[in-house]
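Here's a structure for you.
Right, subunit A next:
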Amino acid sequence: MLELKHISKRFGQSKQFAVQDVSFSIPEHEVFALVGESGSGKSTLAEFIVGLQQPTEGSIFWRGAPIQLQAHLQRHEQSRQVQIVFQNPDRSLNPYWKIKDIIAEPLILNKWTKLASQRKVEELLERVRLPHELLERLPTECSGGQKQRIAIARALALEPELLIADEITSALDPITERDILSLLSELKRDHNMSFLFITHRLETIRGFADAIAVMKNGMLLEMGATEDVLQHPANAYTKSLIEACYDDYA
Partner candidate 1 sequence: MRRSKHTVTYLYVLFFVLLLNFVLPRLLPGGPIDFLEGGEDGPVFISDAQKVAMRDYYHLDESAWMQLADYVKGIFTFDFGQSFTYKMPVYEVIMNRLPWTLLIVGVATVLSIVIGIVAGLLSAWRHAGDHDRGWFLSMISVSTIPDFLTGMLFVLGFSVKWDWFPLGGAATPFYTPNGWWDLLIDVSWHAVLPVVTLTVANTASIYLLMRNEAIRVLREPFIEFALAKGVGSGTILYRHVLRNAILPIITMVVVRLGGLLAGSVLVETVFSYPGIGNLLQEAILARDYPLLHGLFVLMTVFVLLLNMAADRIYPLLDPRIQTGKQGGA
Partner candidate 2 sequence: MNRSKKAGSVIVACFVGLALAGPLLAGVEPFAFDGERLLTPSSVNWLGTNALGQDVFSQLSYGARTTLLIGLGVAVLSTTLSGVLGLMAGYFKRLDPLINGLANVLLVLPSLLLVLIVAAFTSGGVWQLIVTLGLLTWPGYMRLIRASVLSLREREFVKASQLFHGKPSYILRKHLMPFIVPLLRTKFILSFRQAVTMEASLSFLGLGDPNQPTWGKMLEQAFHQTETWMTTAWQWTIVPPMLALLLVTIGLALLSEGEHQQGNRLLRSYSPSSRVKLLLASSEIAASVPCAHSSVKAAEQTQRTEHCTATHAGSDNAVVVHDLSVVHNGRTILQPMSFSIAAGSVTAIIGESGSGKTTLARAVYGLLPDDVMSGAVYIRSGGTNGSSETSGTSDTSNICATNGSSAERGINRWVDAAFIVQDPRLSFNPLLTIGQQFMEAMQGTDASSITVSEKRLAAKQALREVQLSDRLLDSYPHELSGGMLGRALLALALINKPSLLIADEPTGALDPIVKWEILNLLVTKVREHGMTLLLITHDHQAALRVADDMMIIKDGQLLEHAPAEQWLHHPATSYSRELQALMPSIRRRHISEEFKKVGFQHREGCRNLKKEQRNVGRTT
């Protein structure tokens, strides 16, 4: 459903690449994991897809149609279908807003009526398994896991088909991380959603991602079905990454 073709991005005018000739595609109803250490360019790719940044070369296709990166009007429909959840829950929620206003923001900006958006917010809250009392609170009064759920609820408000999860669990402790991952699996199953799951930790994706791509220094090193890559890594870097996470002391 989403396809990236030969995407590159340079730092300013220099010859250095932030992202160099990356191509991959995400099939419908799949979880596609993008793995790499910080600075490998994976978050930059996510920003290209949602249009927060423009690549210097290459193009992105959504259901076969090229995403017009500048044209405001066409982006409108596509941006509804692709949503993103960011890494740091503290930075993705405005600390001065109540939870109900945060989740309702995309609805209000899409000209929903007050009553309709109120009902939708309650439904979304249920979908991400958050208690009703949270609505009147401020983000500072919520735990890290709750904050990330709120961010997911906001991203779900416009019923997207692809959700980009950019390191959404890296700021959480392991038990909360597991809970969030099972929430995503549920969403995939019940709502037929696809995910682009970006992480620097290989251990989180096993049993969750269908396919995986490994990035380093802005380049795509390896790509394939998750178990294939984990069992038989072709690239030396992938190998050492897997060793660091799954196996070691050699």
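For anyone wondering why these and not others, all candidates are chains of the complex that A comes from, given by their letters.
List of remarks:
We adopt the following convention: a residue touches a chain if its C-beta (ideal position, glycine included) is under 8 Å from a C-beta of that chain, and two chains touch if they have at least 3 such contacts; residues count from 1.
Here the structure is a predicted model, which means the values were calculated and not measured.
The candidate touching subunit A in this complex, chosen from 1 or 2, is 2. Contact residues on subunit A toward candidate 2 in their complex (touch as defined above): 37-38, 50-52, 76, 79, 83-84, 86-88, 91-94, 96, 102, 105-106, 109-110, 154-155, 158, 173-175, 178, 200-203, 206, 240-241, 243-249.
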